[in-house]
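Complex shown without one protein chain; remaining protein chains in place.
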Amino acid sequence: MENFDVIVVGGGPAGLSAALSAAKAGMKTVVIERGDYPGTKNVMGGILYTKATDMVVPEFWKEAPLERPIIEQRIAMLSGDESIMAGYRDPAWGVEPFNAHSILRVKFDSWLAKQAEKAGVLILTETLVEDLLYQDDRVVGVRTGRAEGDLGAKVVIIAEGVNNFLAVKAGLAKPLKPQAVAVTVKEVIALPKEKIEDRFCLDEGQGATIELYGDSTAGLMGVGFIYTNKESISIGVGAILDPMIRNNWTPNDLLENLKSKPYVKRLLQGGETKEYLAHLIPEGGYTSVPKLHRQGVLVVGDTAMLMNSLNREGSNLAMISGKIAGEVAAQTIKTGDVSDQAMTVYETRLRDSFVLKDLHHYRHMGMFFEKNEHLLKTYPKLLSQAAKMYLSADGTPKKARQKEIIKMAFEHRSKLGLIKDVYGAWRALL
Amino acid sequence: MTVLIDKAKCIGCGACTVECPVEALDLVDGLAVVDAKKCNDLGKCLTVCPTDALSLPNQPAKPKGKLDPEAGAKLNLKDPLPESVKDYATGNEKKTIRAQVAPVAGGDVWSGVWVIIEYTNGKIAPVSWELLGEGRKLADAIGCGLSGVITGHMVDSVIPEAFAYGAEKVYVIDHPVLKDYRTEPYAEAMVSLITKYQPEIILMGATSVGRDVFPAVATKMQTGLTADCTVLGIDPETKLLLQTRPAFGGNIMATIMCRTSRPQMSTVRPRVMEMPERVDGREGELIREEFNSNESDFHTKVLEFIISDAKNAFLDKAEVIVSVGLGLGAKRNLVLAEELAEVLGATLAGSRGAVEAGWLTHDQQVGQSGVTVRPKVYIAIGISGAIQHLVGMETSDFIIAINNDPEASILKVANYGIVGDLFQIVPALTAEFKKRLQHGVAN
Partner (left out) sequence: MHFVVCLKQVPDTSEVRIDPITNTLMREGVPSIINPYDAHALEEAMRLKEKVGGKVTIVSMGPPQAKEALKKAMSYGADRAILLSDRAFGGSDSLATAYILSSALKKIHETEPIDLVFAGKEAIDGDTAQTGPGIAQRLGFAQLTYVIKVKELTDKNVTVVRKTESGRQVVQAQLPALLTVEKELNDLRYATLPNMMKAAGYEPEMWNVKSLPFDLTQMGLKGSPTSVSRIFAPPGRDGGEIMDGTKDPTGTAASVVTKIFQQNILMVNPLAKGGNLQ
């Protein structure tokens, strides 16, 4: 049996970041990926945040296959055919050090894998890790599905993604619940770059994102998104699995629903679908984060449920958790103490970073929305009616208009209900 | 600035990488990739790209003037396409490469259209006659003769048939070493005839024999060969053979020309060309050639031939497929599909579900984890059409689907979708096909 210092299970951003930082610290590291190549099973909306990625691969933007730097983020609230929009644009985001880029995942993951290989990481593909190897209570390696398939390691980093099979087996996590996972479907739609830049009011090479709430998910708990790539647009919609099933929606229907909205349709017009992807996303938030370590084991990325669903951030949490895990693995191996106690450094460092801070901050959000399913149905409608009344020029004095609007609002939701919603939202989000 | 590559259009043919004088283009994972540091916007690649996948930002339209006077085309784009190509091309045409027709080694002595009549184990492959029909059209378009070629042993009974189906001349090599089909003696025999009589076009069916012997013959003749053609035509100006075949998993049709060598050789898929009329008693010129070789010249010997009625022998090359899914309900109902397949001479296949249920064997499975098929006609019986099945059959020329669920995905890819009870419809189809085929009438 061949022995490594660190075995990383899973070749996504979390796993590759972990392997990269472990190898950089001089560890003999192997990544075991079940897919044909790193990136093969990976799906995400397609936004890569600069800060986190820079910490893993400094100045990655000089080499990595990126699509467009994001200079504008819009939020749209859809209600039937109507929409309300807000946005923020900062041209400074279009130059170094950037804020975020759109990416196409297959390309980016392959690139990240190459960086890991350059750092000396061995990447084994098409190999499934079936279990951890134990000696008494100590984890000493992994068992793969291949002949003569045992590999020894001082530390195993579990980066198997949202399907947390190994983490469950190792007694660290619980099996996924449909309330705690969202399913995201996404299409990549090809369009000429000039068209993309015209439609989104962008200078050459720059990018924008739109998050769509309300009817974008047919009132289900979730969000739609549109990201501009170089010569394509990524459009997708994610919704929590459980209410989706209850309301008889399929992910594909949700995406078609979003694509048929007038505001969205116009943006995609004339495009040709190049790719169709679907994936699960952990949405359990802070309260669903499993035990992050045990003797000789660290859990990172989606497996650790590290996903900030409000800000649609997952890959950066994954990469930072991976990087920290790689460093902690190297550090504990060097000191010769990989006990559960020694591994707590990982959790401490996560708590000190934005990763767990953000999750903790929004810890009530999931439940808030879960208990208030009307929010995503009532408010978009209410808001767009209010806007329509306010903006329609039909000779009514503005003062009278405002009164009408307030009256209309209370018809939809009682005063008490409105106050409850505001308070609840304030607690959950701020 | 660099050349822009539209990855959706790029087919990874590599023409641009060869054309680029500064080696700025390369193929990565089957797609052209440009090295921005090397590219200096010469635009030579633009002219060779068969799919217009390349563009220069300051030159959005195609280059106006000819960049290379040498590339002046003898193919005139304004000329009407041959009828047979036009059907396919209407509204779909993308581009015609302009390329020079180089002088052919040996000059203009190559003349005539030949069809190899496949005769093995006492049976004539019907595609041979289909090709005599198609060869007639080609020969007329060029203004040359049409000949049949028979190589084998004891082939005399085949000769009048070849005349009956339209051959003006028939070349025969009849020799004991040709008793069983073997690559070596068959290729040698054909090469000896080709070298002596120099035909400009040779056609053969894309059967296991045609696809075995023709590559050997083409290599010996040092000439080009286009496999599995579905459309043939003659370029009106150059009189060259236009060989059209599906490429890239059937996503694209490619017309291929053999410009620099002779003969021009194609294998043609069976049952694509129309069967010509058989005229009993038609006569022509018979040319028998000697074949000076004996058994010791060859390195292979056939020990045995096990005749089998293996309808699934070449599922991926089958021309008509009857395919079943779980809608069939039980293995005993397979007989419905078998009867239909029998009448059509079709190959029996099925979905993953049908295979996993044990009704069929794994080599009969169509789809992503089975065989990818591209028949002329695909009849799907009780198959819902999971994506994994659709990728394996959706490039079939014509799809007929029978399903009781009007929402079944298979109906969305079908040319004819029949919603209804397969236990009523399939027997009705079988009876109807049988009636028409037996009486040889279409209506």
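Each chain gets a letter, A and B, in the order it is written, and its residues are counted from 1.
By our rule, a contact is a pair of C-beta atoms (placed from the backbone, for glycine too) under 8 Å apart; a residue touches a chain by one contact, two chains touch by 3 or more.
It should be emphasised that the depicted structure is a prediction, and the values quoted were computed from it without experimental measurement.
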Task: Residue of A:135, A:247 or A:273 in touch with the missing chain, whole complex considered - done: A:273
- [ ] Kindly state which of the options B:211, B:239 or B:282 is in contact with the chain not pictured.
- [x] B:211
Open item on the list: Touching residues of chain A against the unshown chain: what are they?
Closed with: 2, 36-37, 40, 104, 106, 122-124, 127, 144-151, 187-188, 252, 256, 272-276
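The criterion applied here is as follows: only the chains that are shown with their structure count from here on.
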Task: Rounded Å distance between chain A and chain B, as computed from the means of their C-alpha atoms - done: 48
